[in-house]
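Removed: one protein chain of the complex. Kept in place: all other protein chains.
Letters are used for the chains, namely A, B and C, taken in the order the chains are written, and counting of residues starts over at 1 for each.
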Amino acid sequence: MAGSSFGTCFRVTTWGESHGKAIGVVVDGCPPGIPLDEALIQTALDKRKPGQTAASTARKEPDIPVILSGVFEGVTTGTPIMIEIQNKDADSRAYSDIARLFRPGHGDITYLAKYGVRDWRGGGRASARETAARVAAGAVAQAVLDSSGVEIKTCTLELGGVKARRIDWNETENNRFQCPDRDVVAEMENRVKEVKKQGDSVGGVVEIRAVNVPAGLGEPVFDKLDARLAGALMGIGAVKAVEIGAGCEAARMTGSENNDQILEGRFETNNSGGILAGISNGDEIIARVHVKPIPSITKEQKTVDENGKQTTLSTKGRHDVSAIPRINPVCKAMVAIVLADLLLRQKAVSCS
Amino acid sequence: MAGSSFGTCFRVTTWGESHGKAIGVVVDGCPPGIPLDEALIQTALDKRKPGQTAASTARKEPDIPVILSGVFEGVTTGTPIMIEIQNKDADSRAYSDIARLFRPGHGDITYLAKYGVRDWRGGGRASARETAARVAAGAVAQAVLDSSGVEIKTCTLELGGVKARRIDWNETENNRFQCPDRDVVAEMENRVKEVKKQGDSVGGVVEIRAVNVPAGLGEPVFDKLDARLAGALMGIGAVKAVEIGAGCEAARMTGSENNDQILEGRFETNNSGGILAGISNGDEIIARVHVKPIPSITKEQKTVDENGKQTTLSTKGRHDVSAIPRINPVCKAMVAIVLADLLLRQKAVSCS
Amino acid sequence: MAGSSFGTCFRVTTWGESHGKAIGVVVDGCPPGIPLDEALIQTALDKRKPGQTAASTARKEPDIPVILSGVFEGVTTGTPIMIEIQNKDADSRAYSDIARLFRPGHGDITYLAKYGVRDWRGGGRASARETAARVAAGAVAQAVLDSSGVEIKTCTLELGGVKARRIDWNETENNRFQCPDRDVVAEMENRVKEVKKQGDSVGGVVEIRAVNVPAGLGEPVFDKLDARLAGALMGIGAVKAVEIGAGCEAARMTGSENNDQILEGRFETNNSGGILAGISNGDEIIARVHVKPIPSITKEQKTVDENGKQTTLSTKGRHDVSAIPRINPVCKAMVAIVLADLLLRQKAVSCS
Partner (left out) sequence: MAGSSFGTCFRVTTWGESHGKAIGVVVDGCPPGIPLDEALIQTALDKRKPGQTAASTARKEPDIPVILSGVFEGVTTGTPIMIEIQNKDADSRAYSDIARLFRPGHGDITYLAKYGVRDWRGGGRASARETAARVAAGAVAQAVLDSSGVEIKTCTLELGGVKARRIDWNETENNRFQCPDRDVVAEMENRVKEVKKQGDSVGGVVEIRAVNVPAGLGEPVFDKLDARLAGALMGIGAVKAVEIGAGCEAARMTGSENNDQILEGRFETNNSGGILAGISNGDEIIARVHVKPIPSITKEQKTVDENGKQTTLSTKGRHDVSAIPRINPVCKAMVAIVLADLLLRQKAVSCS
C-alpha cells in the first residue's frame, strides 16, 4: 500500500523509477510566501550529482529540476509544489542481461517477493536515483527552515575504513569527499581507487548537524524528533545504523558521564545530540549514519535467477564505488524535511 | 499536535502519565477472530515489571491490564481494543522537591519548552512507565503475528560495558539480565551493584531478532521495514542508536564482504539483517539498540530551575540503575507492532 | 483496518461497545494550558442523555466521564486526554433472542460480513452509545475553540414530518426537542407519541451553525472545511444527507441568485454557508443533516438469521423513537472537532 509520502504538515511524496521518463516529488503543506525558484533546487541537486569524485558512477544526469506548480511570482502559494526531473541518460541495456537475476545486496529479490512484478531497469524504484527527488524536496524544506535560521551541515567521518581524526567544518567543502580532516583526504582517495581496481566497493560514516534548531520540536511519544530522524535516515538506501548524539558510545557511559548537566542558558556537554525525551533542547542536533558499501560490484558473486536456479553475476551498469559522498546531501535533505515538518507541527501545539 | 499514535493498519495510541490515575493503549485495526485475554497481556507485562533485578526501581506496580473493549467471547472483534493499567504505587512526594528543577538527561526542560506547562510528577508523560502500554499493545501485535508463525526474541548483548562473548538463545530466559552468555552474568551483576553504590547508572546494548517473517514486508520508499524499525526503536526513551543487520560494521566492509550472496532457497550470510531495499527477504530480522544510562542518579549534578537559576540536584525518587533488561520487552513490543502493521499493510498490496 | 480516529492535529480515537465495560475516547493533540475538568464534559454529555423526551430510550446511563490523563492542575498538558465513561445499565438479555438475527436497518449484517464475528449485545460497536465518546471529545474541542470565540449551536428543523416554520435561536433551549419554533413543539410531541404507539419511529432534520469562525480554515483540496464537515456528519449513525449553506436548494438557483455578493466587510447573503472553495470566509458556518428514523421498531419485520433462513423480528431492547434530539449534541461535537482540528492545522500554514 501507499508508502511514498513522508511528513504530516510538510509532506513530501516522491515518485519515479531509475530508468523511467522522469522522477520527481510533490511537496504539500509548504507555507506560502517563501521565495523559491529552480536555481535554489538546482544548487542542492548539484551536490549529489554523479561524476564528481573517483567514487562516482559514470552515468551523467544533468538533473535539471522544473517546478510545475505551487510557485507564483517567485514565492510559494501554499499549494502543492511539484518538482520534476527528467531522466536523460538512462541506459537500460546493461541491465537486460540481468533482468531475470537477483543482484546480491539489492532489492531485486524483495521487490519481486512483494509485488510479483518488477521494473528491473537500473533498480527501478529501489534505485538511489529516487533520492534526487528527496534532495529537491529538502531544498524546499531548507527554505522553510531559513525563516528560523536553522542550518544543516554534513561531513564524511569515515570512508572505506579511513577515519577523519578531527572535524573542521570549514574543510568539508574543500574536498570531494566532504571530509572534515584534510589530512586524510588523500588516503580516502587512494582507498577508493584501490577498491575500484578490485571491482569492489566501500562504505563509511556521515555526520549530520543542525544548528539553531528551536527548542520544543518533536511530538511525543511516537513522533519524537529522534524517532523521526532515525526513520528518515534509515530509510535512505544504504544506511544500516543511525546514531543520535553520543550514540553507540552512550551505551558504555555511566549516567554521570552521559548526562548533559545544565548551566544557565546552555548545556555543559551535548551527549544527547540536542534531543531530550524526543524533543529538541535548543542545542545542536547531531546524528550519524553508517553506510554500507554499494552492492553493485564487478567481482563475481553467487546468486539465483527468478526460477531459483543457481548462477553467478558480475554487475556491469554504471555505479558508484561508494554511496559517500553523494549520500551526504540526501541525509541533509531528510533531516531538513523532518525539521521543517516538526517546526510546522509545533505551530499547531498552540491555539492562540 | 497529535503524536501518540503509531501504525497505519494496526494502529496503537498510548495515553497516560507516570503518576496519573492510569495508563493505557487503544489498539485499532486488530484483525477479528484472534484469541485474546488479559492473561496473555499480563504475561508480556510481567517481563517488564520492576523489581526483578538489582538494576530495577523499588516502585512496585502490579501492572494488571484490563481489556475494556474490542474482545467478545474470547476473541477480537475487529473494533478498537482498549487496555487499561491502573497506577497503584505512584508516589509523587519525592518529586515535589524538584518540581521546579530540570533533571539533567530528562525531558523536564524540553517538555516545558514545548508545552509551556508540565506534569512534573515522576516524569509525567515522558516517564518510561508509558512503555507498559506499548508492551500491552505488543502482546496484541504478537497475537496477530502468531498466525504467520513470526517469533520475536531479545537478548542483552552488553550491560555497563560487560559484553556477552557468545549468543546462546536458550540462555536468555535463565538469567535476570536476559544475557545470552551465562559466563558474564555474574560480571554484569557486579557491575550493576558497583554502579548503584556509586549513585550512578549504566547503559547497554540489546539485540532483537524476528524469525519466520515472510518476505515482502515493508512499504517503499518511506515506510520501509528498516525505517519503521529504526523509528520505532529510537522512539523508546533511552535508545541512542539503532543498527540493522551488520549495522555500524557494514560501514567498514567491502561490497564483496557485505553482500549476502544468494543460494538456492537461502542467503549465504545475513549482513542485511533480513532486509533488502527496505523489504523483508525471508531471513531473520536483526536489530540492535544502544541504550544510554538511566539519567536519574543520586550523584549531585548541576542544573537550573524554571527561572534559569543555577543550582544542583541529586535525584531521589525510585529508579532503575539501568534501562536493561526492562527495555527488552519494550523493544520486542515495538518490533511486534511494526511487523503486525506491515503484515497487514502487505495484505492491501493485492486487490485479488 | 484502523478507522476509529478522526483529525490530524487534534485527533480523537473512540473505543468501546454498547454493552462492554466502558466506552471512551483519547483526545490527542489538544493544545496545552486549556482549563478542563470533568464538570465541563459532564455538561455536554448531559445534553445527549437518554430519558429527557418521549422520544428517548428507557436505558438510564448516568454517563459520568472520568479524565484519566492529559490534565494536570486543572489545565491540559498537551499530552493525550483519556476520557472514560462506564457502562452501568447495559442489559443484554433483550438481545440474546436476536443474537443470531440481523435487525433490518442495523449494522448486524454488515458487521458480520466485514469481520466474520460480531458483538451482538446492544449493537456492539455500531450502537449510538459510541457517540457519547464523541460528545466528550467535542467538549474538549469546544474548549479549544473558546480561545477563538467560536460558538456552535444546533436546532431541530423537522421531526417526524413536523417542520419548524421559523428559527428562533433563543427558543431551542426552552423545549425538549431543541425546536426553534415554539408553535410546533406540541405537534412534534404528538407525532412522537403517536408513532411510539404504532411501534414505529421517525426521523428529522437538524441544523448546525458555527459563529465567529475565523476566515481561512480548511485545507484544499481534499480536507476542505465542507468536505470534512460532510464526512464528520455523515459518519454519525442515522445521518443520510448533509447540506452546506443553501444545500439542495442551491441546485435550483441561478448563479446570480446563489452567489453571495461581497460588500465592504461582509457578504450580502450566506448561501455558501460560510465556506468558499472549501475555506471558511468568516461568515456563519451552516450545515444541515437529514436523519433517518431509528431502525429499532417493535413492528414486525422480515429478516433472516445468520444462516440465511427467513424469519421475522420485532425489536425489543430499549430504544429511542427518534435519534432527534439526542443526535443534536453529537452533531455539535463533530462540528467542534472538525473546527478545532482545522484551526490548529491553519497554525501550521505559516512558519513565522
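Following the convention adopted for this analysis, a residue touches a chain if its C-beta (ideal position, glycine included) is under 8 Å from a C-beta of that chain, and two chains touch if they have at least 3 such contacts.
Predicted model only: the values in this text are computed from it and were never measured.
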{"item": "Contact partner of the left-out chain, one of C:E84, C:D119, C:E158 or C:E207", "value": "C:E158"}
{"item": "From C:E38, C:D223 or C:E284, residue that would touch the chain that is not displayed", "value": "C:D223"}
{"item": "Residue ranges of chain A at the interface with the undisplayed chain", "value": "1-5, 7-11, 13-17, 20-24, 26, 28-29, 32-33, 66, 68-70, 72-73, 75, 77-82, 84, 114-119, 121, 124-125, 344, 348"}
{"item": "For chain C, the residues touching the chain missing from this view", "value": "1-6, 8-9, 14, 102, 104-107, 109-111, 113-115, 125-126, 130, 158, 160-161, 195, 198, 200-205, 215-224, 226-235, 237, 240-248, 250-265, 268, 271-273, 275-282, 290-297, 299, 301-304, 308-310, 345-346, 348-349"}
{"item": "Residue numbers in chain B that touch the chain omitted from display", "value": "8-9, 29, 31-32, 34, 78-79, 144, 147-148, 220, 340, 343-345, 347-352"}
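Following the convention adopted for this analysis, only the chains that are shown with their structure count from here on.
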{"item": "Cα-centroid distance, chain A relative to chain B, in whole angstrom", "value": "26"}
{"item": "Inter-centroid spacing, chain C versus chain B (mean Cα positions, whole Å)", "value": "38"}
{"item": "For chain C, residues that touch 2 or more chains besides their own", "value": "8-9, 29, 32, 78-79, 344, 348"}
